[in-house]
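Here it is, the structure, as C-alpha cells.
Here the complex is missing a single protein chain, while all its other protein chains stay put.
To keep things simple, chains are lettered A and B as they appear, and every chain counts its residues starting from 1.
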Amino acid sequence: MTIRADDVSKVFASRGRTGTETHAVRGASLELAPGQTLGLVGQSGSGKSTLARIILGLLPATGGQVLFDGSPTGKFGAADWARFRREVQAVFQDPRQSLNWRLDIASIVTEPLRNYGIGDRAGRRTRAAELLEQVSVSPKLLSRRPPEVSGGQLQRIAIARALALAPKYLICDEPLSALDVSVQAGIVNLLLDLQERQGLAMLFISHDLAVVRHLSDQVLVMRRGEIVESAAADDFYQRPSHPYSRELVGLAAATSPATASPADPATADHLVQTEAAQKKGD
Amino acid sequence: MTAILIQPASPEQPVSPVQAVAARRGRVRTVARWWPAVLVGIWALLIVFPQVLARQNPYALNPVHALLAPGAAHWFGTDEAGRDVFARCVYGIRYSVGISIAIVVLAAVVGAALGGLAGLGNKLADNLVMRTTDVFLAFPYMILAIAIAAAEGPGLVTVLIALTAVWWPSYARLVRGQILSLRELPFVEGARAVNTPRWQIFSRHMLPHLAPQLYARVAIDIGYAILALTGLSFLGLGAQPPTPELGSIIADARNYTLQAWWYATLPGAFILVAVVSAIVIGNRLERAAGGSPV
Partner (left out) sequence: MSGATAGPPPGPPVQLEQAAAAAGDAAPAAECEVRGLTIAYRTEGIWLRAVREVSFEVRSGETLAIVGETGSGKSSAAQAIMRLLPAAGRIESGTVRMRGIDVLTLSDRGLREVRGKLVGYVPQQPSAAFNPVMTIGRQVAEALIVHEGVRYRDAVATVTQTLAQMGLEDADRLVHSYPHQLSGGMLQRAMIASAIIARPRLLLTDEPTSALDVSVQRQILDLLKRVRDDHGLTIMLITHDLRAVTQIADRVLVLYAGRKVEIGPTAQLLSAPRHPYTRGLLTSYPGAGLQHKSRLAALPGAPLGPAEVDAEQGCPFRTRCPRVQPVCAEHFPAASGDAEHAWHCHNPEPAK
C-alpha cells in the first residue's frame, strides 16, 4: 500500500488580472512506501505545501495523479476518502491555527473517532487520554483549550489527533516552524519515536535541511514547483548533485550553530569529512 | 528513553495564572459579571410568572373605578374599563417581550441554518438562498403585516409571521458572511483531513465562533422587535382586545390622554425599560464576545 504522486501539477488561475497563472507544482513525482520516511525540502513558494495538500485530497491536482494503493485519488468518492483518511493523516505547521481554538482538547483529539463512529463517549475519552500519553502530554489538559496550552504541547496534541485512527502514513507539513527552538528538538524526538515504535511512514516537509536530513531516509529537494533531486539522506549530504541542492547544503553547513560534542572523536571526524566533501563538490 | 510528562502550569487552579499572581499580590478585582444575568432572570420571571409583581387581575372589569389616577391601590391607575393598568402592563410583558423573543430566536435559527447552507453549500444553494434574502429584505414589514392581516385577520400570530419573515434574512447574511471567512481558516482544512462532513464542520467548528456574535445580535434585535411588535399592535394589526399587550394598551389610551396621562405614558415607560434592557444586555454580550471570529 504505497502513496504515489505521478507527474502531479497544479496551476492556480489568478482572480482579477487575467493571464497571470501560477504554476505552483510542475510534474512532481514521489513514492512513499510503508515504514519509510521521505523528506521534502524547499523554500517558501517552492510548492511543497501545495503538493502535500494535493496528496491529502484537500486540493485537486490540475495535472497528473495521486495513487493510493494503485487507485487514483482523483476518482475517489466519499467512501474511498473515508478509507484513505483512516490510513493517511496530517500534522500542519501552526497548531494554533490548524486546531480550532474554541474547542476543548478532548473534542479536538476525539474528532476523528467521532467521525468514524468509533467507540462510545466514555471509550473515546479514554482513548484520548491514551493518545496524549503517547505524545507525552498530561491527560489533565483534556479539558483545556488551545490558548491555555504552550506551543510545543499543542503540536503534540495535533500529532495525537493525527494518530487517533492509527494511520500508517503521516504527512507533516513544516511541523516545527511555528515552535520555539528549545521545543523543536522534543518534537523531532517524538517523530523519531513514532517512526521506530509504530513503523509510521512519514512525509516530512520543511525548509530546514538539517532537520529533514536527520529524520529522513530519502531526501527530495523542491524548487519552483519541481523536484530537482531525490537522494538517500547520507548521499545527499556527502554528494549533493543538483547545483541548487549544493547551495542549500553549503548554506546549512556554513551557518550551522550546532556543535556536535567535541569530546567525541568519531563525530568530529565525520564533521571534517563532510566539510571536505563539500569543498570538493564546489 | 524515559517519557517526560509535560504538566500544565497550575493544573488545580481554576483561575488563569495571571489572576493567581494578582491574588497573591492581594489585588484581585472583582468585576460584577452577574448583572446581565440578573436582568435576564427578572424579565424571564415576569414573562412566566407575572403574578409575582402584579397583584391585581388585569382582566377584571370594574367600570365604577374607571380612569383613576395612580395611587396606593392602583400603582399605575386604572383604564376606562376600571382595569388595573399596572397589572395589565406586567401581564403585557409576556406578549410584548415574550413574542418578540420568539420572533428573533426563530429568525436567528432559520437564518443561521440557511446562511450555513449558503456559505458551505454549492453555488446553487448559495444563489438560491441569497436571492431569497434579497426578496425578503426588500419588504417593509408593515406592508407585509397588513397583507397577512388582510388575509388571515389581525392578531399576534399575524405579527409573528410578518416579523419573522422579515427578520431572518439579516441573520442569513451575517452567518454566510462569517462562514465565508471562517471557511478559509486552517482548522477547517484540519477538520477535512480527519474526514469531518461539511455540516458537522458548520455545527461543531464554526458555530462556536459565531455564537458570541449571534447572542449579542439576538439580544439587541429583541429590543428592536419589541418596538416593531408594539408598533404593529398599536396600529391594530397585532394583539386584539382584551389581550393586555403594551402596544394595544397605548392604542386604547389615545382617547384618554388628556384626562388620564398615566394611561398612555406609563405603559410606554415599560416599553422603554424593556428595550433598553435588551440593548444593554446585547452590548454587554457583544463586549464579552471579544475579538471577532476572524
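Everything below uses one rule, namely that a residue touches a chain if its C-beta (ideal position, glycine included) is under 8 Å from a C-beta of that chain, and two chains touch if they have at least 3 such contacts.
None of the values given here were measured: they were computed from a predicted structure.
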| item | value |
| --- | --- |
| Sole contact to the chain not displayed, among A:Val135, A:Ile157, A:Ile171 or A:Ala252 | A:Ala252 |
| Sole contact to the chain not displayed, among A:Ala90, A:Ile108 or A:Leu215 | A:Leu215 |
| Hidden-chain contact residue, picked from the options A:His23, A:Arg125, A:His207 or A:Arg224 | A:His207 |
| Absent chain, residues of chain A that touch it | 43-44, 150-153, 180-186, 188-189, 192, 195, 207, 209-211, 213-215, 233-234, 237, 247-248, 251-253, 255-262, 264, 267-268, 270-271, 274-275 |
| Absent chain, residues of chain B that touch it | 1, 4, 6, 9, 16-22, 24-25, 27, 29 |
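One rule holds in what follows: only the chains that are shown with their structure count from here on.
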| item | value |
| --- | --- |
| Between chain A and chain B, centroid-to-centroid distance (C-alpha), Å | 48 |
| Residues of chain A touching chain B in the complex | 53, 56, 58, 81-82, 85, 89-90, 92, 94, 97-103, 107, 111-112, 115-116, 133, 136-138, 140-141, 144, 148-149, 152-153, 156, 158, 161, 164-165, 189, 193 |
| Interfacial residue positions of chain B with respect to chain A in the complex | 1, 3-8, 11, 16, 185-187, 189-197, 200, 204-205, 208-209 |
